[in-house]
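The next block holds one structure in the form of C-alpha cells; read it before the comments.
For this depiction, one protein chain was excluded, whereas all remaining protein chains were kept in their positions.
Every chain is named by a letter (A and B) in the order it is written, and numbering of its residues begins at 1.
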Amino acid sequence: MPGFPALLLFLSLLCPARAGGLSLSPEALDSLRSAKVADREPALRELGDDPSDAAAELLEALCAGDLYVRRDNGDLLILRPGADEATLVPGGGRMPFADRSLLRKVGISNSRRTAVTAVLNRRLLRHADADVRRGAVESLRDDAAADKELLLSLLQNERDGRIRARLEQLLALLCVRDAAASRDELLRAAAVLGGASLPHAAQALANLKGHKDPLVAEAVDKALYRLRVTADRAAMLETLFFGLSLGSVLVLTSIGLAVTFGVMGVINMAHGELVMLGAYTVWGMQQLLPGRPGVALLLAVPASFLVAGSAGALLERSVIRHLYGRPLETLLATFGISLILQQAVRTLISPMNRAVESPAFMSGMLHITDNFSLTCNRVYILAFCLGVFALIYATMHKTRLGLEVRAVAQNRPIAEALGIDASRVDTLTFALGSGVAGMAGAALSQLTNVGPNLGQSYIVDSFMVVVFGGVGNLHGTLCGGLILGLANKLLEPASGAMLAKIILLTALILFMQVKPKGLFPERGRAAEN
Amino acid sequence: MNGNAHKAGNADFQSAAATPEDVRAVAAPGNARDAATSDDIRNAAVPEDVREAAQAVLDEFAGRRRGMRPGRFVPGPPKPLREKNDIALYLEKISVSFDGFKALNNLTLYVAEGELRCIIGPNGAGKTTMMDVITGKTRPDRGSAWFTRAYNLSAMDEVSIVEAGICRKFQRPSVFEELTVLHNLELSLKGDKRVLSTLGARLSGEDRDFSAAVLERIRLHEQRNLAAGKLSHGQKQWLEIGMLLMQKPAVLLLDEPVAGMSAGEIERTVELLRDLEGEQVILLVEHDMEFVRAVARTVTVLHQGSVLAEGDMDTIRNNQAVIEAYLGEAQC
Partner (left out) sequence: MAPERIAAPERGSPTPAEPAGARGSGQRAVPAVRGRSPAAPPALPEAMSERVLNRPAAVFLGCLAATALGVAVCSLLPAGAPLRLDGYVVSLLGKYLCFALLALSIDLIWGYLGILSLGHGAFFGLGAYVSGMHLMREIGGRGVYGNPELPDFMVFLNWERLPWYWRGSDNMLFTCLLVALVPGLAAFAFGRPAFRSRVSGVYFSIITQAVTFALMLAFFRNEMGFGGNNGLTDFKSLLGVSLQSDYMITGLFCASALALGLAFILCRVIVASRLGRVFVAVRDAESRARFIGYRVENVKLAAFVFSAVLAGLAGALYVPQVGIVNPGVFAPLFSVEMVVCVALGGRGRLYGAVLGALVVNIAKTFFTTALPDVWLFFLGALFVVVTLLLPDGLAGIPDRLGGRLRALRAKSGVEI
C-alpha cells in the first residue's frame, strides 16, 4: 500500500481525536490569521516542534486547505468538506457551522506545503499501527530519505519484516550515493538494491557502473540486470493486462453479435450503433441523477440492456424480419439503419463527444507490486465481460429460450412443427443480442469517449472476432476476442498503435483465407449447407 | 489387394518370371503408389509382352501422379488394362467422422465397369457421405478411393474428379433456375471449361445435335427455352440427369433421383436408367424400394457407415441383418 491512501487512513483515525490540549503562542496564532501566505513561519515552527496529535491535525488541515479564519471574530477553525461541524483551534471544541461565506481560507505556499507534508509523514514513521507505519515508510521517496540517522534509528525499533526491508533498501540507496562508502558496504548495498523496487535505484546504480573496483562493478552489473528483469516482467504483465482488457472490450462488443450473427445468422451492421445507444444510456442516466455517477452507472447497466434490446426488437420486427434468407440485403439495410442512428444522435444530442463521469469506485488503481498496478475500471470491465459471457452462455445452454433459439437456428420448419413460435423466438433472440450490445456500450462509456462514432469503430473488429472465433459458438467468440486483444497489445510496443491494427487486420484476413470457418468451426452435414 | 499382393508382385519382378497379369496386380491401387515399385518394373528383365504391360502401368502411374495436381491432366481411360467386368470404383476402408459421429466406418465397396449399383440403407447410414467422398466434397479421414486404376479420388479436387468423368446428381435437384433448359445443358457440355475458353465458346453443330439428343432422352425438348426454375420438380430431376449426360460421364452418381416424382415420372425414369445401363457405371442411392427393385441388379445395404449386405434384391430382402437394421424404419 502506498503513502497516499495510508495517510488518508491515518487521518480518518485521527479525526475523532480532538485537537485538544494544543497550545500556541499568540504570535503563532496571528501568523495563521494573516492574509499573507508568507507570514506562516512562526506557526509552522511551533507546530513542527509540537509532538501532539492535535498539532498534526492542524498541520494536515492547513495543507489540505480545510483551515479557515472567521472574518467577523478572527476564530480559527477546521471545517472538513461536506461536514456541518467545525473544530475550533486551539481548544478543540466542536460546533455546528454552516455559513461558509463568513470564512476565509488560510492559505499556504506550495513549497511549505511539501515541507509540511514531509514533516507530517515523518511523524507517522513512529506510529503504533504497522500498516500506517509501512505507508509512511513507503512514501519516504528516496530523495526525502537522505537522513541516514533517522533511517537507522527506525530500523533499530522496527519489527515488521516488510518495513525493515524497505528501510534497508533506502539505506542501501544512501550508501550507493555516498562517495565515501567502503567496498563491503557497496557490495551489500548493490545486492539489496538489485531486489529493490525503488524508482531511483537503477539510476543510482547506473552511476556506479564501471566502478574502479572490479568486484563492485560486477555486483552493480548484476544488480542492474536483476532490476531490468523485474522491470521487464512488470512491463510484460502490464502489456498482458492491457491485452486482456482490450480483449474483454472486444468480447463484450462481440457477444451480442455472436448471438445475432453467429446463432441466428442475421448480419447486423447496426450492431455498433446499439453499443453506442448503451453508452448514451449511461450519459442520459447521469443527466437524470446529477452528482451520483455511481448509482447512475449501476442503474444504467440494466437500462442500457432494455434500451438497446427494445431498439433491437423494433429493428427485427420492422426490417430484418422481411429480409431473412437474404443476408446481403440484410447487411445493406442494417447499414442504412446504422447511418440513421448515428445521424439521429448527432442531430438530437450533439455531434460532439459527451462527457461521462466515472464514479469513485471505478477510478483509482489496484496495486499488485511496486511497479505493477492495474486501473480499477479495466479490472471491473474484465470481470463484467466474464459475467456477461457467463450469463449469455447460461441463457443459450440452460434455459428454455436458449433451447428454442438453437432449435430454430438449426432447423426452422421442424422447430415450428414442434410448436415453437419461431418468429417470437427470432425477436427475442435479436433483442437479447442487441441488449448485450447495449451493456457493452455501458461498459465502454467508462473507457472511451461517448460520441456518435463510438459504435463504428468497433463494428469491423467485432465481426472479425466472431468470424475468427468461428460462427455459431460463443466460446469461440470469447477466445477470439481475448486472443485478438492480447495480440494487438503485444504488437503495439513494437509497431505503434495504428500499424498494430493494420498488421492484425491483415493477419486476420490471411487467417480467414486459410481457415474460413474460424478457430472452432462447425463440422458435419449441417455446416455444409 | 493388400500388402501381401504388393510383396508378391515385387518378388515376381525380381524373379524375372512375371506374366502380364502379375504386372497388372502390381499396378492395382494400394500397391503401385511408391516410386520404388515403378523402378522395379523398369529394371526388371522381362519378356516383351510383360514389358509392354509394364510400360502401360508406368504411364498410368505417371498419370496418377500428375492427376493429383488438379486441373492439369485430362487423360483418357487407361485402355490397355481395361477388360469387361474390371473394377471401376474402389472404396477401401474409408472412415469419415464429423465431431465424433462416424458417418462412414471402414467402408469397403467395389463397383465394376458398366454396373448399375443401388445403394440403400436407413437414414444416416452414410449414403450421401459416401457420394461426397467419391466426388471429393469430403476428404476421408482414413482409407482410399480410386476410380479405375488411374485416379486417386481422395487426392483430387472436385473439378478434377468431374474431369475424370465422375458426375453427380444432388439429393435436392440443383439446376440453374434462371437459365433456360438449353443453357443449362450448354454449360454442362463436356469440354474446356477454363475462363477464357468459356468466354469465347460457341455451340458447334455437333454440340447442338448432342444437346438435342439429350433433350429427347430426358423429354424436355418442348421446354428447352423455358427457364429451368419454371420446371416441375420431376422435370428438374431429369434436367439434372441430362446435365450429367452432357458431360459424357464414365460414372453417374444419382442421389435419390426419383424423390418427389409421380408414379408416371418414376416409370419413365426407370426406362431412362435401363437405357443408360451398360454405357457407364451408375451408382444409385434411393429410398423408393419399388424403384430400386425395378432397376437394380446388385444392391448394397449400408448401415452405420459400413456395408451390411450385398446381393440381388431377393437375397437382401431375406437377409436377417438388413431386416433388423430397417426394423421400425420401413418394411421392404
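Here is the rule we use: contacts are C-beta pairs under 8 Å (C-beta built on N, C-alpha and C of every residue); 3 or more make two chains touch, one makes a residue touch a chain.
Keep in mind that what you see is a predicted model, and the values were worked out from it rather than measured.
Asker: With the missing chain put back, one of A:G65, A:G93 or A:G336 would touch it. Which one?
Answerer: A:G336
Asker: Among A:S25, A:S153, A:Q287 or A:T347, which residue is in contact with the omitted chain in the full complex?
Answerer: Of the candidates A:S25, A:S153, A:Q287 or A:T347, A:T347 is in touch with the missing chain.
Asker: Check the options A:H127, A:H200 or A:K501 and report the residue that touches the missing chain.
Answerer: Hidden-chain contact among the options goes to A:K501.
Asker: Touching the absent chain: which residues on subunit B qualify?
Answerer: Touch set of subunit B with respect to the missing chain: 71, 135, 158-159, 162-163, 167-168, 170-180, 183, 186-188, 190, 193-195, 198-201, 227, 229-230, 233-234, 243-244, 247, 256, 259-261, 287-288.
Asker: Since one chain isn't shown, list which residues of subunit A touch it in the complete complex.
Answerer: Output for subunit A: 264-265, 267, 319, 321-333, 335-340, 342-344, 346-347, 410-414, 416, 460, 463-464, 467, 498-499, 501-502, 505-506, 508-510, 512-516, 529.
Just so we're on the same page, only the chains that are shown with their structure count from here on.
Asker: Report the inter-centroid distance (CA atoms only) between subunit A and subunit B in whole Å.
Answerer: 65
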